[in-house]
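Omission of a single protein chain aside, the complex is shown with its protein chains in their original locations.
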Amino acid sequence: MTVQREMRVAGDTNVGKVRSTNEDSMILEPRLGLYVVLDGMGGANAGDIASQMARDAIRDYVMQRRGNAPARQLLEAAIQAGSASVFAASQANRERHGMGTTVVACLVVDPDHLVIGHVGDSRAYLLRQGRLLALTRDHTIVEELVDRGLLTADEAERHPYKNVLSRNLGARPETRVDLVDVEVLPGDRVMLCSDGLYGYASTEAIQYILGSGDAPEHVARDLIELALRGGGGDNVSTIVLEAPQAAPTASTVVKTSGAMAWWQKRQRFLQIAKDRGLPKNPIVRGLSPDEALELIGLSLCQAIFHDLEKSTGVNVWTFAQNLAGGWFERGGEWSAVRGLMDILHTCARVCVDEIRSADTQLGFLLDVAVSRALVVAELALGGLLAERLRVVDTDLIGLQSERAAMVDRQAIAAAETLSEDPDAAQPWVDRPTIPFLRPDRPVTNSGVSDEVSDAMAKTMTIARARTAPKAELVKQVLTALETVANDAGGNFATAVLQAREIYGVRSVDDAGVMPLFDALDTARSVTASSVQQIQATPATRAKVLLALSTAHQRLVGATTGLVLEASIPYGDRLREVQAITGELRDQVASAEKRRAALERENATNIDSSLPWGSRGTTEW
Amino acid sequence: MSTPSTRSPLATAYEVLQPRILQRLLDLRATLDPALGRMDEGTARGQINAVLDHLGTFIATGDMGQHRAFLHTFLAMRAAEAQSPAAVLAMLVAIGDTAAQVAQDEGAGTAEGAELTLLLTKVTATTARAVNDLIAEELERRLGTWNELRAQTTGAT
Partner (left out) sequence: MSDVDLAEAVSVLRDEVLETAEHGDRDPPGSEFFEALLRALTVGGESVPGLDLALHDSVLRRLAWGDSEEVVLADAEMVFDRMVIAVHRALRDPEDQLVVIESTTLVAVTVARVVAMAAVARASRARAARLREEMAQRQLREVLEKQKATIARLETENDNKDYR
């Protein structure tokens, strides 16, 4: 087997299935040892321009100074030059204001050593011995909140702002660059990519494609294809670097002799599968025994064979996903999948034992490799189960929220009935005021003149006439506006009282709150246009609009304050429940310590006549 | 009737290797689980060592019931920290893989090293299988709750 000496590199990019322009850029400069992926942002092709400007600035900087500065400093300074270039261009042209780009760059120091620099959410990964390791952390607002302990990783994944960057090139003339030194071992692969890849492909799938034995150019192409199959909603770019391989190892034996020995056992595998009842599993109901054995048994044999050949797990992964994914979609139960996997596991076990009895060394290596393949299968199944759990959780939360909303609506209806009884309702003035209103704010309307008051009355008459008869809420808002605008006292208290009247009792969700803001918007729009229709001087119209606009702004502010007030209990209830969870976790952690200690004490008291892994207690 | 058993050579070999496995995992902890990456080393050490200690006991006893107990507790605790079961599974597999890798590196050329590598790989497979069964059980429970709630909500409307 020839040993590869040079680092092999390839890159690929695609506009994706949704965007019309590719705002990603790349640098592939083997002479400089410089490899960069950039992802531009900004409207009207500005992103395209930003990424290309930064790309050119970085490449020129390194070209002029390579060999004259240490690698870390050189890469950081080059990225800073990119940022300065984009910033200057964005300031010079109003249409390009706000444009920017992310960057992830790799500078090869020598075949054993790289430096990675990045700003934004383009990423670098290291694949070592089949495991994918992240070399960078995204510069997003949500990651910063996770760092501060304000969000968990899972909450971050669901967060509406998860893609909002906290750093990029071009927002400022200088930016903070994160740098990491990477020691590269034989056979390692490093991948640079834009968010168009990882946003549309699972980490596991990326790991397995990167870990296949294929050449970097095929891997880069397959990764792009993976992102496109996942939706391709963004531009996608990737660069794959492969470190030189070392001398042949045990893994080479597995790839060649091991794979062949496994393949030669396939008929034996199928025989055992038949004896163990694979054709009777519900998943293959309706198929003849031979069809069932071929579809399931032979497919797994082939998958393991190909994975052994290439030291990857992608084929077994795909097999397990297709098997269980299709079954779950048809409403199938887990027990059938578990039963089938146990049969296949037993078949693999027996085959490997037989190989081992003929060739101890080869059998041992295969035992490890095939056990690993079964781990991969379980990982794939675990992913599917977790996804199903997530979907059921979302539905459950939706159902429980619906149920809670139903209870709320019943409570609201009861409260409204109660509020018709003046003795039962809490007086408005006794309710807490809105915290954020500051009475010391400058009063912009301390009363209106008679002329303006008359003009305002005419405006409101026109506005009411133009409002649809059934738009009750809009009419209420118009009345409130007039009251607030005519208030000589500075609007604040009146606005709060009027807002409470309009707000009434409503649920804190889109269905409860948005109609109110829609009505406020409609009222604003109709009053603004009604002002134009009154017979008055321009100066008077301006004063009328000022009075009504100020009233409107106060009313909207007060309404928003009521929404904030109404949302407070949800946060409070959550904190109460979180405190209970915290206590329970402490109790479980403490009990776990006690249980583990007793388990260790009890370790000498086991029944060793039973096979290892089959001894057990009954509570669990 | 159970009889006292002496600690197996592989369990002893694992115990000797445990500090090196721990150190390798601490070095890689950000890739195991971002939450582990953010913790100070002392806290991360405690958490990872709890898993490794349990693996040592499992290797010594082969007690599947206790192994499920540990995994059930581990999953519940991580769920309370809003970590998805897929992420927990990936973390446990990564710990097992790393342990097997260290056993292979440290025991290269020895029969004991090879056997320990194989055992750790099989422990990882057993762990993955058990975790999936636990996830499936929890899924079953939630589907049951969903069906009940659905019936109640439909009945009420």
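The letters A and B name the chains in turn, as written, and every chain counts its residues from 1.
To be clear about the criterion, a residue touches a chain if its C-beta (ideal position, glycine included) is under 8 Å from a C-beta of that chain, and two chains touch if they have at least 3 such contacts.
From a predicted model like this one, the values you see are computed outputs, not experimental measurements.
Contacts of the undisplayed chain with the visible chains, over the whole complex, involve A, B. Among A:Gln264, A:Ser335 or A:Ser401, only A:Ser401 touches the chain left out of the display. Within the set A:Leu133, A:Ala493 or A:Val588, the residue that contacts the chain not displayed is A:Val588. By the touch criterion stated above, the residues of chain A touching the omitted chain are 43, 141-142, 145, 150, 155, 160-161, 164, 393, 396-397, 400-401, 404, 435-436, 438, 441-442, 444, 508-510, 513-514, 517, 520-521, 524, 528, 531, 537-539, 541-542, 545-546, 549-550, 552-553, 556-557, 559-561, 563-564, 566-567, 570-571, 573-574, 577-578, 580-581, 584-585, 587-588, 591-592, 594-595, 598-599, 601-602, 605, 617, 619-620.
For chain B, the residues touching the chain absent from view are 69, 72-73, 75-77, 79-80, 82, 138, 142.
Keep this in mind: only the chains that are shown with their structure count from here on.
Chain A and chain B have Cα centroids separated by 25 Å. If you check the complex, the residues on chain B that touch chain A are 1-5, 7, 28, 30-31, 33-35, 38, 50, 53-54, 57, 60-66, 68-70, 72-73, 76-77, 80-87, 89-90, 93-94, 96-97, 100-101, 114, 117-118, 121-122, 124-126, 128-129, 131-133, 135-136, 138-140, 142-143, 145-146, 149-150, 152-153, 156-157.
Of all residues in chain A, only 129, 131-134, 137, 146-147, 149, 152-155, 204, 334, 338, 341, 364, 367-368, 371-372, 374-375, 378-379, 381-383, 385-390, 392-393, 395-396, 399-400, 402-403, 406, 581, 584-585, 588-589, 592, 595-596, 599-600, 603-620 touch chain B in the complex they form.
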